[in-house]
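The other protein chains are all here in position, but one chain of the complex has been omitted.
Which chain is which? They are A, B and C, in the order written, and residues in each are numbered from 1.
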Amino acid sequence: MHVGVLTGGGDCPGLNAVIRAVTQSLIRDAGARVTGIERGFLGLIERRVQPLDSHAVSGILHQGGTILGAHNAADPFHWPGNERGGDVSADVLAYARELGLDALVVIGGDGTMRIAHRFQQLGLPVVGVPKTIDNDLLHTERSFGFDSAVAVVAEALQRLETTARSHRRVMVLETMGRYAGWIALEGGLAGGADAILLPELPYDLQAIATLCHEREAEAGFTLICIAEGAHPAGGAMTVQAHLAHSPDPVRLGGVGEALRAQLQPLLASEVRSTQLGHVQRGGQPTAFDRVLSTRFGCHAAEMVARREFGRMVVLRGDACTSVPLSEVAGGSRRVPPDHPLLRAAASLGISLGRPCGAAPSSATP
Amino acid sequence: MHVGVLTGGGDCPGLNAVIRAVTQSLIRDAGARVTGIERGFLGLIERRVQPLDSHAVSGILHQGGTILGAHNAADPFHWPGNERGGDVSADVLAYARELGLDALVVIGGDGTMRIAHRFQQLGLPVVGVPKTIDNDLLHTERSFGFDSAVAVVAEALQRLETTARSHRRVMVLETMGRYAGWIALEGGLAGGADAILLPELPYDLQAIATLCHEREAEAGFTLICIAEGAHPAGGAMTVQAHLAHSPDPVRLGGVGEALRAQLQPLLASEVRSTQLGHVQRGGQPTAFDRVLSTRFGCHAAEMVARREFGRMVVLRGDACTSVPLSEVAGGSRRVPPDHPLLRAAASLGISLGRPCGAAPSSATP
Amino acid sequence: MHVGVLTGGGDCPGLNAVIRAVTQSLIRDAGARVTGIERGFLGLIERRVQPLDSHAVSGILHQGGTILGAHNAADPFHWPGNERGGDVSADVLAYARELGLDALVVIGGDGTMRIAHRFQQLGLPVVGVPKTIDNDLLHTERSFGFDSAVAVVAEALQRLETTARSHRRVMVLETMGRYAGWIALEGGLAGGADAILLPELPYDLQAIATLCHEREAEAGFTLICIAEGAHPAGGAMTVQAHLAHSPDPVRLGGVGEALRAQLQPLLASEVRSTQLGHVQRGGQPTAFDRVLSTRFGCHAAEMVARREFGRMVVLRGDACTSVPLSEVAGGSRRVPPDHPLLRAAASLGISLGRPCGAAPSSATP
Partner (left out) sequence: MHVGVLTGGGDCPGLNAVIRAVTQSLIRDAGARVTGIERGFLGLIERRVQPLDSHAVSGILHQGGTILGAHNAADPFHWPGNERGGDVSADVLAYARELGLDALVVIGGDGTMRIAHRFQQLGLPVVGVPKTIDNDLLHTERSFGFDSAVAVVAEALQRLETTARSHRRVMVLETMGRYAGWIALEGGLAGGADAILLPELPYDLQAIATLCHEREAEAGFTLICIAEGAHPAGGAMTVQAHLAHSPDPVRLGGVGEALRAQLQPLLASEVRSTQLGHVQRGGQPTAFDRVLSTRFGCHAAEMVARREFGRMVVLRGDACTSVPLSEVAGGSRRVPPDHPLLRAAASLGISLGRPCGAAPSSATP
């Protein structure tokens, strides 16, 4: 049996741990030969692969990134600069046959799974492993990388707290999370944020200013954790207006900086913002993520051995199982307004936004 | 409403995060007054308490240990040096009435919950919060502190790997886990151990020596992670025999050191052992444990507000719920021989022991 | 003897360790009474102090920030909104007499030492302790906080490397250092940067682009560490031009983002930038900084006991000694063009800028 392994989309702590587990399990339990595809689907398009054996995956458990390389946007069904309207899937399938691949283990997110599903339908047997640092894939309760990102956010907040407390400042930390606020929510809770602003719950600038005022009088400082996709109630207009004259609004400051600029005139304290950026997705996975990645990898290898194709590994409760690839694509798991962690945050007095159309909650004074 | 909070048994990262969440939630959502009992049930015996308000629990989210103090062995039903055969529970109840406590939140393990249950039966309303660094309490999938301990073990293994690899040594790391091997199992997986030895799966010295031999020829080094309660197949006799002339066998070396002494004569490589000890249970909780502790604390406060007494918070799937205190005591969650993590470990080629009475598994060559 | 302690200027890891060491040493060895002044010189203006004893400084060794609070800009000789042209120094001296202060230990940087020196001249005995996260104070080889900032930068670079390597990107990390590039230099060396850009050595955009090109072909990625005060040769004009339409150039992106925007059109690889911000100065001091802070604090206490006033502690070689306050102010220690670390960087092939007026060095291909 000859199995290909591929990591699609952006990098994420734990990818190497999955590659190691898949490779060692396939070699050991299924007697398989394993080949790594370089840089996601790009490797199948440009025909770049490398053999994976015990030696190649030795010592990579702790390493961030992916030894196979990553590419954010290589889609064989839409590959620019190709005469056939960008569809090079037939070439990819031909290459897979040339390699003699009996199956492909595809580690990736929503977009990668959509591509994987199409190859499955075209006859290339596929097993998917969910990868989303934002923890927003449907069907799986947790995915690897998320715990590592949360740990980075929590540590940054803890560092910012000491300087906020000493200088009696308002500190704004912007985290990843364009559509789903899980990282800001768990990172903010773990880091002791006083306000947590998510894409799912538009915030009220005045409520945040009130919180900062109240805290100026007592604790003396305020920590705000804001996801990059968060926006004020009434639309993202205010942020965009503020940044309208900027050539590249997201890069030149981001929503954290925009919130800082809006808050500062309303407050006596100094307001400062920090944007964590790529530091959140680089580096070593936490121990938790190493165990989860290893589990996912071993489960994917078992699925290959059982020829359980066209499905993606998921975690449910404390057990690994799988769902059809067709069910994975086209949706994402956002923070529901009644999630227990939101309830917990509110009962701790953490300021949150409120669902669109909702009346002001008691948590935002 | 006046609520007491108490941390029983040994300390554990995350205790302060629970205390903070319980206190802030009770004050904010239930308008309660909160009193901290010092050093577990000892504070109720010796009448030492302290008021808990927002200020008292500010900034403790990250702190290891417990601001209330801990005591391993204070049981009001068996309190030595008392004329009534050691039962001072009536005094404790009288003191609780004097304080005007309407409820008691008890954070602790198996033994603490047994005591809590008896007080509930005697009329003191109790809500329990599970605390077990070993992750071995029945009914809850995870408890706080465990992730932190696993992280310490994984980091120690990672450190030991560099020296093992450079010197081509066999390194033995002894972890906590007298009856349940969860810490050694997850810590060993996350830290890249080549053999993981648990109390649940007696090990075969010769199989471990064979593994080390094989690795001497290839990778050149071997990492062994052994729980303090692990023992060789055929009984713990060999270890005890080895240490028989030691006045205090567990302290003077432990099972890791005993394994080292047994392995050394069989191998050409040097064998070294390290015992992590209390470093595993001290220090800051991981971000994961801070979130879980906060959730447990908020859920316990909700239970108090709903007068849902005589029950303990548990985590099932991704949801907090509760079970009767009567069901908690008198059992522990050990690693079952068919656990998916054991299967994953075996398919990675990690050497494990085998269940009592089982034939040698393929994982132990 | 009654001694005041004050932390001036911005916060810095290790301030609390100094406060603890000064306080405990003064109490123990000089039998002194110690009073903490709140928020730098603001506390002397607004008459806010707190007693410092063994209990008050217990457990603060590891804490970031300062328990006394900080204020960046409180100068009693220039205090806005005062009828006497802003000079409230006489009030401060009167308050010091009221308190009965025999001496003042002032922990701070260049600006703080200038103020301290004036009070010394006005008859208030002062001992200075150098505080500069940028490590740019004259006369002292090292100051506390710097090692902690370097550690944060090195860890961020290490994280960014995994994602740069996986995605074959150019990653730009902007660090603190407006006038002196020590943090970027040591952080960049420790973090494995391929180019290190300092305020002292204007950079050549084309040389950096060439480096990135060369690395695209080999390693596949490039790590650039740039101090916030770095600028291209030929003047900072290009950066400012790029950001001219931005209302707040430094905040909305900074020089790292400007460099990214300039590099991107020249390269095939994606270029990304990250600005570490306040994360660099918050949080726990490293072990090194705790030892250095403790040493500085104990030495300052000895100087008070010996009535060695009007001087600031400095580290020379491996010994603490002192210099007159008059010599400290009005200068800063910048990275000299012939510094051994620059020579080491060049011989590793790290791209550096070159001194104003210098011909292109061999290190910038």
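Simple rule for what comes next: contacts are C-beta pairs under 8 Å (C-beta built on N, C-alpha and C of every residue); 3 or more make two chains touch, one makes a residue touch a chain.
What you are looking at is a predicted structure, and each value in this text was computed from that prediction instead of being measured.
Colleague: Taking the complete complex into account, which shown chains does the hidden chain touch?
Modeller: Counted over the whole complex, the chain not pictured touches B, C.
Colleague: Can you say which of C:154, C:173, C:255 or C:352 touches the chain missing from this structure?
Modeller: C:154
Colleague: Taking the full complex into account, find the residue in B:54, B:274 or B:326 that is in contact with the omitted chain.
Modeller: Spelled out, the listed residue whose C-beta touches the missing chain is B:274.
Colleague: Looking beyond the chains shown, say which of B:160, B:287 or B:335 touches the absent one.
Modeller: That would be B:160, which touches the missing chain.
Colleague: For chain B, which residues lie in contact with the unshown chain of the complex?
Modeller: Touch set of chain B with respect to the missing chain: 10-11, 15, 39, 63-66, 69-72, 152, 155-156, 158-168, 171, 245-248, 251-253, 257, 260-261, 272-279, 281-283.
Colleague: Tell me, which residues in chain C touch the chain that this view leaves out?
Modeller: Touch with the absent chain occurs at residues 21, 24-25, 28-29, 58-59, 61-62, 141, 147, 150-151, 153-155, 158, 186-187, 189-192, 219, 286-288, 290-291, 294-295, 298-299, 301-302, 316-320, 340-341, 343-344, 347-349.
The working rule: only the chains that are shown with their structure count from here on.
Colleague: Report the topology of the inter-chain touch graph, choosing from line, ring, star, complete and other.
Modeller: Topology of the interface graph: linear, an open chain of contacts.
Colleague: What is the identifier of the chain with the smallest separation between its Cα mean and the overall Cα mean?
Modeller: A
Colleague: Report back the single chain whose CA centre is most distant from the CA centre of chain B.
Modeller: The most distant chain relative to chain B turns out to be C.
Colleague: So what's the Cα centroid distance for chain A and chain C, whole Å?
Modeller: Centres of chain A and chain C (C-alpha means) sit 34 Å apart.
Colleague: What whole-Å value do you get for the distance between chain B and chain C if each is reduced to the mean of its CA atoms?
Modeller: Measuring from centre to centre gives 42 Å for this pair.
Colleague: Using the touch definition from the top, which residues of chain A touch two or more other chains?
Modeller: In chain A, the residues touching two or more other chains are 155, 158.
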